[in-house]
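One structure coming up, written as structure tokens, with questions to follow.
Removed: one protein chain of the complex. Kept in place: all other protein chains.
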Amino acid sequence: MEKTRFERGMEQLKSIDGLGGEKVIESLEDISPDLGRYIVEFAFGDIYTRNGLNLQERELITITSLLTAGGCEPQLAVHINGALNVKIPPQKIIETFLQCIPYTGFPKVLNAVFVAKKIFKEKGLRIL
Amino acid sequence: MEKTRFERGMEQLKSIDGLGGEKVIESLEDISPDLGRYIVEFAFGDIYTRNGLNLQERELITITSLLTAGGCEPQLAVHINGALNVKIPPQKIIETFLQCIPYTGFPKVLNAVFVAKKIFKEKGLRIL
Amino acid sequence: MEKTRFERGMEQLKSIDGLGGEKVIESLEDISPDLGRYIVEFAFGDIYTRNGLNLQERELITITSLLTAGGCEPQLAVHINGALNVKIPPQKIIETFLQCIPYTGFPKVLNAVFVAKKIFKEKGLRIL
Amino acid sequence: MEKTRFERGMEQLKSIDGLGGEKVIESLEDISPDLGRYIVEFAFGDIYTRNGLNLQERELITITSLLTAGGCEPQLAVHINGALNVKIPPQKIIETFLQCIPYTGFPKVLNAVFVAKKIFKEKGLRIL
Amino acid sequence: MEKTRFERGMEQLKSIDGLGGEKVIESLEDISPDLGRYIVEFAFGDIYTRNGLNLQERELITITSLLTAGGCEPQLAVHINGALNVKIPPQKIIETFLQCIPYTGFPKVLNAVFVAKKIFKEKGLRIL
Partner (left out) sequence: MEKTRFERGMEQLKSIDGLGGEKVIESLEDISPDLGRYIVEFAFGDIYTRNGLNLQERELITITSLLTAGGCEPQLAVHINGALNVKIPPQKIIETFLQCIPYTGFPKVLNAVFVAKKIFKEKGLRIL
């Protein structure tokens, strides 16, 4: 039997964002479960499961977009963890942020790097 | 003899953005040649020549950042051409834009897709 | 038989954005039909058909968000037409834009008002 | 005797944003009382007192604009309280945020929903 | 007799933005004269007439804010003209834009420089 969009999305969410992603969905249960459902069905079930880009590429794009948007530090934290979960090395996450300097300027890159620094430290990851 | 930052940057600029990039630099000559120089030296000489990401990845990051920033259609056009120059298939450029929907919403993605559509048409590229 | 998300969305899109909305979807057919499908299924099929806000309220929210985002003039044009289609009077559209001044400043409000001015003129709508 | 812009604005501010709004103005007294005065006179005295939209509609527009701008969580908190003060039901505030998903993407909507969740909890408001 | 806010603002608007500013106000007359009035009364009557910064400094701040916001090219054009009207040399306008590179990245600076280039050319101003 074919999986529903929600089932496909939940699988993707778990394999990419792991516990961090599931916690976001759970924290919506008493305020807007539909928002959680749309994230699972649309962002993960429809978009992340598409062909044409692998998961590593999708996560690089996601963290770039979140850095550039600004003010999305909580989501950036979830997806830096997601990037690590899909085996992007910590150094490559930082390199992605540096590539944004000419297009976004230094402040947003600094904000993103400091979010990553905190996460890498919590996980005991050494980058240099 | 070691190349200067400007020389390295100009090589990168030409190999990535081709004529479109050179035209931007030339169009600055009578208004702010220093701005052109900084783009060549810093964006291309310092950042694009770094290790840790290949040119295809750097262009995916660049077009994602330009889409998310909004209002950067001229630069997006230069770098969609740049993405094609470094052999990213047209379909993968569109796929990169679609990955941004959950993070930026539809309007910015539509703007980027229509810039790409115009470029692909001018080049006679078929995507579907 | 229950309508699909696409069918529900297409109905909504037609009743709100009319020809302007359909043209956007058609213009995506040779570059990214999936993008058009997501707009229909998700934006119109999932979100616009929800309870809790009427269509007039949804269009006021949409044009406010597009004004505030900036750089979304084509989408703003589609939804100013949409607002007129769901019977929001022209004066109320302008009033919505004025309410944004304290939160976004004058330039974005000016941009939106000039998009509306052009549309009202084309339709022969007098506002004062 | 006709009320001054400041008097009209202060009345509006109190009736809409209540204590939260007054606290913002007070907190400006030792750093920039003129900024507080402009908020009262212009935002509340000039704009909020206009005809053409009722207060509920004005608050829906305001929270939409603040969500879309991003990085305005303190002001969003003041105006979520304001929305409740003018009798917008909690569920309708959340519904307004969901309507923004297609236009702003999920991260900004999540940020706004979590600001609302905190406020609703403090007030003992149940939404589901 | 003391001048009204509108009279003070109109004087400021004319002395700073000249014809360009007046045209914006006029173009609002058949769509939202109140918006024009608020620009004159509040932006020019209240803010531009304050002490603490001279007009040159106010215009540098204004063009910086417009560059950084993005998507405000029409307003940027008005205020580049305004900057020239209050005797800021063309070279200093460009220098202001270059100072923004580290904080906003190259694309927004390029957009602003090209708006200035067009204006300087129309006025026969040579910058180098």
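Order of writing sets the chain letters: A, B, C, D and E. Residues in each chain are counted from 1.
By our rule, contacts are C-beta pairs under 8 Å (C-beta built on N, C-alpha and C of every residue); 3 or more make two chains touch, one makes a residue touch a chain.
Just so you know, these numbers come straight off a predicted model, no measurement behind them.
Colleague: What chains on display are touched by the one that is not shown?
Modeller: Hidden chain, whole complex, touched shown chains: A, B, C, D, E.
Colleague: In the complete complex, the non-displayed chain touches which residues of chain C?
Modeller: Given the touch definition above, chain C has residues 100-107 touching the missing chain.
Colleague: Please output the residues of chain D touching the missing chain, sorted low to high.
Modeller: Residues of chain D in touch with the missing chain: 24, 27-28, 30-35, 38-39, 43, 66, 69-72, 74-75.
Colleague: What is the set of chain A residues that contact the non-displayed chain in the whole complex?
Modeller: Contacting residues on chain A, toward the hidden partner: 70-71, 94, 97-98, 101, 105-111, 113-114, 116-117, 120, 127-128.
The definition used in the following text is that only the chains that are shown with their structure count from here on.
Colleague: Give me the step distance from chain A to chain E, shortest route via touching chains only.
Modeller: Minimum step count, chain A to chain E: 1.
Colleague: So if I look at the partners of chain A and the partners of chain D, which chains show up in both lists?
Modeller: Of all the chains present, those in contact with both chain A and chain D are B, C, E.
Colleague: So which chain ends up closest to the centre of the protein, judged by Cα positions averaged per chain?
Modeller: Answer for the innermost chain: C.
Colleague: Would you mind telling me which chain pair, B-C or A-C, is linked by more contacting C-beta pairs?
Modeller: By the number of C-beta pairs in contact, the winner is B-C.
Colleague: Counting only Cα atoms for the centres, state how far chain D is from chain E in Å.
Modeller: Using C-alpha averages as centres, the distance is 29 Å.
Colleague: Would you give the residues of chain D that are in contact with at least 2 other chains, written as numbers and ranges?
Modeller: 42, 50, 98, 100-107
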